[in-house]
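Selected chains only, in their assembly positions.
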Amino acid sequence: GFAKLDTHRKIRSGFAEVIFCSGKSDAHLLDIFGRLYESDGEVFGTRATPSQYEIIREKYPQTQYDSLSRIIKIEKPDKKRIGKIAVCTAGTADIPVAEEAAQTAEYFGSYVERIYDVGVCGIHRLLSRIETIQTANCIVAVAGMEGALASVMAGLVDKPIIGVPTSVGYGASMNGLSALLTMINSCANGISVVNIDNGYGAGYVSTQINRLVAGK
Amino acid sequence: GFAKLDTHRKIRSGFAEVIFCSGKSDAHLLDIFGRLYESDGEVFGTRATPSQYEIIREKYPQTQYDSLSRIIKIEKPDKKRIGKIAVCTAGTADIPVAEEAAQTAEYFGSYVERIYDVGVCGIHRLLSRIETIQTANCIVAVAGMEGALASVMAGLVDKPIIGVPTSVGYGASMNGLSALLTMINSCANGISVVNIDNGYGAGYVSTQINRLVAGK
């Protein structure tokens, strides 16, 4: 076939291959979705459009789709969720990216705590939730515009923070580049950064860390 | 002469012309320094080098030079300082720019409170000084690297904040561009921004505001 599915990946990395649905033709997507479902008994795709969901659901009616995170999946029932990851956002507009992170982490077996809309322009909101955050094994900080959330949190916790800049903003936010630069340049310690809007990547890395602590 | 000194400026804007010493030849600088001193009985220059100071001091031994802020001046004695401006920095490396702002504001008659090294990666330092900051008429927030200080402060005070991004940092800080973008994109309200390392501009604007409140 046109695509070389990476069926060894689960063995090599502990994570099954995930489908990046964006830009895939319907035929290709359906083919890959089916092959991965066959091989693993479950399957997970990111950045799916509603119309891609329609096409997949026709053949696999048990498919679930979340229009906020744009995640499409068939998931085995009763999977255990271990450890704890805190997924935080600066504003409400960052929630779709945060959900991509949270649901990715959950699919891969992490327990996730959501703490949304605690941006730095009202610091008391963050301070009032800080204990919950401090007890996580890893923190995902999702923020657009100036993206200062990661810096402030890094000064308050002793766990690794994965910064996810988002494209929320306008003008000089340059579609998330400004938030990316903020996070990369943070004067605070303990922050590393993934691509703009890459909730998936943050869910993946935070799960790697969470698994290391809580055991596979 | 080569330079058209703007002797009307003090009448038009309430501020005498200031010398931007950087890049001026010794002869030009000495000439301008002298003419302004003659006309006003005092004179103020920014970005002066130690060697420019040597040349001016020879002719005007009463000249004062501060090697931190790089400000050179002859100032009338016993000038009154009104109102209150808070000049804050994120780190110790931002102090030279902050001093340019503070001393500019003082020269133009403002009372200045300095609150240095209160960056967001140790938020308790800022919180412990917040009352002093809240009683100022205007706040100058000086920060490099990711420049998040202005955002956090804007959520805690009800006065205008002048953000001064600095070129402190390395790598993706791009000589202050990252901090500039952070401040311009702030999700917090009440922030406006001047050029990278432009302590002078912040001292000027904050004095305009301080004068409006405390009276000329």
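The chains carry the letters A and B, assigned in the order they are written, with residues numbered from 1 in each.
Following the convention adopted for this analysis, a residue touches a chain if its C-beta (ideal position, glycine included) is under 8 Å from a C-beta of that chain, and two chains touch if they have at least 3 such contacts.
Note that the coordinates shown come from a computational prediction; the quantities given were computed from them, not determined experimentally.
For this complex of identical protein chains, the structure file gives a whole-complex count of 8 copies, while the figure shows 2.
Here is the rule we use: only the chains that are shown with their structure count from here on.
Centre-to-centre separation between chain A and chain B, using Cα means, comes to 43 Å.
Residues 90-91, 119-123, 145-148, 151-152, 154-156, 169, 171-174, 177-179, 181-189 of chain B are the ones touching chain A in the complex.
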